[in-house]
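Missing here is one protein chain; the remaining ones are kept as they sit in the complex.
Going in written order, the chains are labelled A and B, and every chain counts its residues from 1.
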Amino acid sequence: MTREEIRTAIEGLGTLDPGIHDKDFLLTWQYQEKTIRFVLLAAQILEAFVRANIATRLFDAGLGLSIFRDKSTRTRYAFRAGCNLLGLMTEELDESTSQIAHGETVRETATMVGFLTEAIGIRDDMFLGEGHKYMMQVSAALCESHQAGVLPQRPAVINLQSDLDHPTQSLADLGHLISTFGGLDQLRGKKLAMTWAYSPSYGKPVSVPQGVVALMTRFGMDVVLAHPEGYDLVEEPLAAARRYAAESGGSLRIVGSMREAFEGADVVYPKSWAPAHIMRERTRLLRSGEQARLAALESEALATNATFKDWECNDALMAQTKGGRALYLHCLPADVTDVSCDSGEVSRSVFERARLDTYRQAGHKPFIIAAMILATRLREPAATLERCLESACQRRPA
Amino acid sequence: MTREEIRTAIEGLGTLDPGIHDKDFLLTWQYQEKTIRFVLLAAQILEAFVRANIATRLFDAGLGLSIFRDKSTRTRYAFRAGCNLLGLMTEELDESTSQIAHGETVRETATMVGFLTEAIGIRDDMFLGEGHKYMMQVSAALCESHQAGVLPQRPAVINLQSDLDHPTQSLADLGHLISTFGGLDQLRGKKLAMTWAYSPSYGKPVSVPQGVVALMTRFGMDVVLAHPEGYDLVEEPLAAARRYAAESGGSLRIVGSMREAFEGADVVYPKSWAPAHIMRERTRLLRSGEQARLAALESEALATNATFKDWECNDALMAQTKGGRALYLHCLPADVTDVSCDSGEVSRSVFERARLDTYRQAGHKPFIIAAMILATRLREPAATLERCLESACQRRPA
Partner (left out) sequence: MTREEIRTAIEGLGTLDPGIHDKDFLLTWQYQEKTIRFVLLAAQILEAFVRANIATRLFDAGLGLSIFRDKSTRTRYAFRAGCNLLGLMTEELDESTSQIAHGETVRETATMVGFLTEAIGIRDDMFLGEGHKYMMQVSAALCESHQAGVLPQRPAVINLQSDLDHPTQSLADLGHLISTFGGLDQLRGKKLAMTWAYSPSYGKPVSVPQGVVALMTRFGMDVVLAHPEGYDLVEEPLAAARRYAAESGGSLRIVGSMREAFEGADVVYPKSWAPAHIMRERTRLLRSGEQARLAALESEALATNATFKDWECNDALMAQTKGGRALYLHCLPADVTDVSCDSGEVSRSVFERARLDTYRQAGHKPFIIAAMILATRLREPAATLERCLESACQRRPA
């Protein structure tokens, strides 16, 4: 974007009230369309600032705290980079050296790490039925402490992947669709295949496909969800997707074959996940410490997975898509056949063609996270970005 | 505080020479009263800046390094937040990946992590007779290297809890008393009960009660220390407390019953700790690697603790305090009966009433730590804060 285009975009941003000041960003389907549009546009503007070498350190000081209850490279980095872009110093709360656990203690610790904090990013995606609840507990505690005057400001909880949604991923994905197809309006009527794919691992979270179907149906896309029988997702995001599809003129269709989903698709998103009922049982067994049953569950799930090795995104299937060249999406890392495993989600040749594009897809995430912080923490984000543009400080010196 | 009140407070600060420029903050009883008053007032001013959304990033660059030889959530966060408030980037030295040990190596490592560092926060509270000595070694090494011109500046060692004192806690506690009772002068003649309480754990450090009695006696408070026979504290802070009580017109009394201590108290601080002689023996056994004896010591100590389960702060005891509603203090996390354990330091109903207030108490710590950095690292802290106020940069944008 030129400086003039950035200015125009900021004007557009000024017309969108995100409506979540002093609140959180947890599930895309909790928010109005203008909130979603605000985050997408603000992320575009922030990326344009970086590419134009314009400084965006809006905060003088303040902390961005992260809590990761599962492994992460991409999202962890994206949270740090998004915070740093705005001037927040990041710190990770290592629960092995702290007291965060359950009940009273979550409430207490949330406040203890909130005193000078603007955003708390949380990943808690492994325990179906619990991750989102945990984020809600943290949110309620911060809210209470802020209202009581204990916290000088209300830190926003940013969902870095829960059991229900992965909004920094799905919005980065949507940002990538926008830049690929030339605008949010260009997505209307485009077919997106969100399909299960085989992986030699077990227990991958369901929040990615859930987040994708609940978000893409809002903008008139024809979303086809495909998975083998039994690989069900949680009902709440599916219900949201059906509602959005009806409202937007898009659609949600669930089919039992990757080939059917790929047929004529503009976009394909083949990605493994564990069935919701397995994840629920896994949560129960982990809680009750039933090791033997847990091992049995894993063996059984892997054996079931192995009967669907043909759910691989390969050249033959890609040939079925629109013009034979649908846009391939993946949240990374992908299980690539003959690269990271013997048999995986995607063949080597399909992945290699799409590889740099999947990096582009991932590249939206730091900006999406920074945009969520703008939406939750500032009263007048557009005016503030306008001043940033005027002051014309450099991000990197000459 | 209004802007005018902040200005007046800064003028007041200008009359207090902290007297510890290019030195450390280790034990409150090493410092003159004006040093203590400086830290308390500077912390108030910094908090007022944050609440008025005025930027306080005084340092252009520089590091705040922390070394934690024990678990920490609250103090670790407070150190990071306090450093960030002033513009210092924090880093934690993970000893498992370094060489800090004893003798020569402490001396060397202190310098190696001091080159561009303004403050080194250290927690070393588990080994009675060692923590403070370790901090003194680090301090001596930094001093030698600075005087030899090796270090461009002299990093301050900030005691984040030693075997003797926990000054960032006790000063946060005192800050909380000041804001609750309306001023340091209002504490004269108030009765504070620092009492042992039962906990199902063993080996809690003695530095919190030691720090509290040695500090609160300086300002004319009537401090009653209560614990079962044998739960003695270290002599040095008790001696300081006796001296301060005599000087200030306050008092220090040691009693053997929680009830007696609570009688008519304005403030109660019921908190578990391990007897000093047990902690000394524990240190010896850990050093000599005598695992069997260590296990025996733990069993024995827990059994002894269990004979004092009635040392619980409950409604009946609170009813004995001044007007039945003494201020309840705790450094957190508290062992709350029926919440975090079956039988603990405090009953659920007492804790729940006091809960938000204990959060307020904790909320002073980031500002106390930042104030210690101002006191040790700046020559003209009041003038610098004055300039900050004049420049009126915002902490968080609009």
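Please note the rule applied: a contact is a pair of C-beta atoms (placed from the backbone, for glycine too) under 8 Å apart; a residue touches a chain by one contact, two chains touch by 3 or more.
Everything numeric in this text was worked out from a predicted model, so none of it was measured.
*Asks:* Return the single residue from B:Asp70, B:Glu91 or B:Glu281 that touches the missing chain.
*Replies:* B:Glu91
*Asks:* Using the document's contact rule, name the residues of subunit A that touch the chain not shown here.
*Replies:* 47, 50-51, 55-57, 68, 71-74, 76-78, 80-81, 84-87, 89-90, 332-333, 336, 339-340, 355-356, 359-360, 362-363, 366, 393-398
*Asks:* Which residue numbers on subunit B touch the omitted chain?
*Replies:* 58-63, 89, 91, 93, 97-100, 103-105, 108-109, 111-113, 115-118, 144-145, 148, 150-153, 377-380, 383-384, 387
By our rule, only the chains that are shown with their structure count from here on.
*Asks:* Find the geometric centre of each of subunit A and subunit B from their Cα atoms only, then give the gap between the two centres in Å, rounded to an integer.
*Replies:* So the centroids are 40 Å from each other.
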